[in-house]
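So, subunit A:
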Amino acid sequence: MNMSGDIRVKTDRRYRILYNELKNFVVKDMHELFFLCACIGYRAGKSKPLGSNGEGRFWSSTITPEEYACFYAMMIEENDMNFSVIREDKTVIARMEEYANGGMEILLEELLSDFLVTSGDEPRLDHSHSKELPKIILNFIYEQILEIV
Partner candidate 1 sequence: MPNVNELILEKLKEYPPDVFKLARKALKLAGSFPEASVAEQLGSVVRQIVKKGEVER
Partner candidate 2 sequence: MILSKLTMKNFRQFRGTQHIEFAYDLGGNGKNVTVIFGENGRGKTSIFRAIMFCLYAEHRLSQDSRVDEKELYLVNYPEMERAACDNKKPVDCFVELEFSHKGTNYTLRRSILGMLDEGEVIQQPGDVLLVQRTKDGNAITMRNPNEIDKIINDILDRGIREYFLFDGEKIERLTRASSEQRKEISRGLRNLLNIDTLETAIKATGRLKRTLDAELERRSTGEFGRLIKQLRENEDRRTELEEKITRLEKEIDLAEQEKRRVDKELDKIREIRDLLDARDNLEARENDLGNQAKSLLLDMGTRTGKASLLLVKKSINRVFDHVDQRKQNREIPSEIRKDLIERILSEKKCICGREISTESEAFSHIIRWKNRTTDVATEDSMLNLWRCLSNVKSHFGDVVMNIETILQRYALVKNDIETTRKKLKDINNKIASSERADAAKLEKHRQNIESKRIKLETEYSKIKEELAILKEEYTKLSHQREEKEREEGIKNELSKRATLALRTYDALESVHNEFTQEIKKVIGESATGLFQELIDKESQKTLSQIVVDDDYSLQILDRGGRPFLANISAGQRQIMSIAFIVALAKAAAKGEMFEMPLFMDTPFGRLSYEHRKNLLQSIPGFASQWILLATDTEFRKQEAELLKQGRQWGKFYLLKGQGAGTTLINELDVANVFTVLREDMEG
């Protein structure tokens, strides 16, 4: 549990453009989008290994302590409160990459599909009518939160 900053966090290479486009728009930075996807994936119990599609997206030094703490919490809960699983940050990050991958799929299916154009196999935003995306994302999170509360 070192909150290491030297791990290269990976996402599916197909989401490269999307990560760039959503940055500074619906999230401040890439780690926030990654965190959001990981949470969505974890809540839905959907993890998806990156396999050979993984591509470095950002450095773990940008992950905030709060986000890291949540990653640890998720990891521990998933492993029946076994705290030894958070010893190696690489393992934690790798697991969160899988959840983020699954979470991104959910996000694409349930929310973003109306706002995308696909060029090749890389989805990208259709800027002509995605101006309200920050509100849509925030609303989505809010509705999810209400279910918990």
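Candidate entries met the following condition: all candidates are chains of the complex that A comes from, given by their letters.
Here is the rule we use: a residue touches a chain if its C-beta (ideal position, glycine included) is under 8 Å from a C-beta of that chain, and two chains touch if they have at least 3 such contacts; residues count from 1.
For clarity, every value in this text was computed on a predicted model and none was experimentally measured.
K.L.:
Number, please: which of 1 or 2 touches subunit A in the complex?
P.N.:
2
K.L.:
Which subunit A residues qualify as touching candidate 2 in the complex?
P.N.:
Within the complex, subunit A contacts candidate 2 at residues 1, 17, 24-28, 32, 35-36, 39-40, 42-43, 64-70, 72-74, 76-77, 81, 83-84, 86-87, 119, 124, 127-128, 131-132, 134-135, 137-139, 141-142, 144-145, 148-149.
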